[in-house]
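One structure is given here, and the rest of the page talks about it.
Only one protein chain is missing; all other protein chains are in place.
Right, subunit A next:
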Amino acid sequence: MSGLLPDSSNPVEYIQHHLVNLSIGEGFWAIHLDTLFISWLLGGAIIYAGYRVGRDLSLERPSGMQNILEAVLEFVDDLVRSVLGRGHTMIGTLAMTAFLWVLLMNLMDMIPVDLIPWLVGLFGADHFRAVPTADPQAPLGMALLVFVLMLYYNIRIKGFYQYMMEFLTHPFGIWLFPINFVMKLIEEIAKPLSLGLRLFGNLFAGELGFLLVALLPFWVQPVPGTIWLLFHLLVVVLQAFIFMVLTVMYLALAHMGHEEH
């Protein structure tokens, strides 16, 4: 047992140990098994619940889970409509999935930091990070999909020429096109980066907070642990919400010319 978990009497080692993923492969080819496993587990739970609910929807007497999913869907749909002026299946679905999935992944942070690593440690895994969104790969991966779709819609809706003109003429007019190009490039790349890194940063900080609390003597832990838990519960829900809203905003903006926004 003592070999599986580091001694909390050595704080640096303890924290560093918790920040290493269970992975196979090296460098670019590394795969974080823990991140993928947990996110698939939670995604699978959403799909399973969604399948159960969607299979027999009740028009007159919606069940509890149907009510929740309906409320989330209508909320996301209203948001899309208020930003874009009309409904959009692709944006709505993506935002709804992002909200539910990110929320569940964030909520993994509410499980005691040492519980899951200890459990999988029994099966011989030496590292395990249970919160996928505290691993930059997960939120950035999701943000990258949003970015790819942004590019796709920008080019599909505005046409490649029009989109390039935005790069060259926005915001200073055509004569300063090199500056325009660089600024627009930074603006576009900053979108997915900020989207992913905001989520990652918040969840990473949350995890770190729990790790620090876990380093305290056990009789001190309840008070700061509870305070941090309550505070972090807010952050967890808020970040899932923000991720969803920004997904909608970025994809909706890709549908509008820059004279519209």
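The working rule: contacts are C-beta pairs under 8 Å (C-beta built on N, C-alpha and C of every residue); 3 or more make two chains touch, one makes a residue touch a chain; residues count from 1.
Methods note: contacts and distances are computed from a predicted model.
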*Name the absent chain as its UniProt record does, using one of the following: "(Fe-S)-binding protein", "Phenylacetate-CoA oxygenase subunit PaaB", "ATP synthase subunit b" or "NADH-quinone oxidoreductase subunit H".*
"ATP synthase subunit b"
*Among A:Y14, A:W101 or A:F128, single out the residue that touches the unshown chain.*
A:W101
_Option from A:G25, A:G85, A:G159 or A:P222 whose C-beta touches the chain left out_ = A:G25
*May I ask you to list the residues on subunit A that touch the chain which is not drawn?*
21, 23, 25, 27-32, 35-36, 39-40, 43, 46-47, 50-51, 53-55, 57, 59, 66, 69-70, 73-74, 77, 89, 92-94, 96-98, 100-101, 132, 135, 137-138, 140-142, 144-145, 148
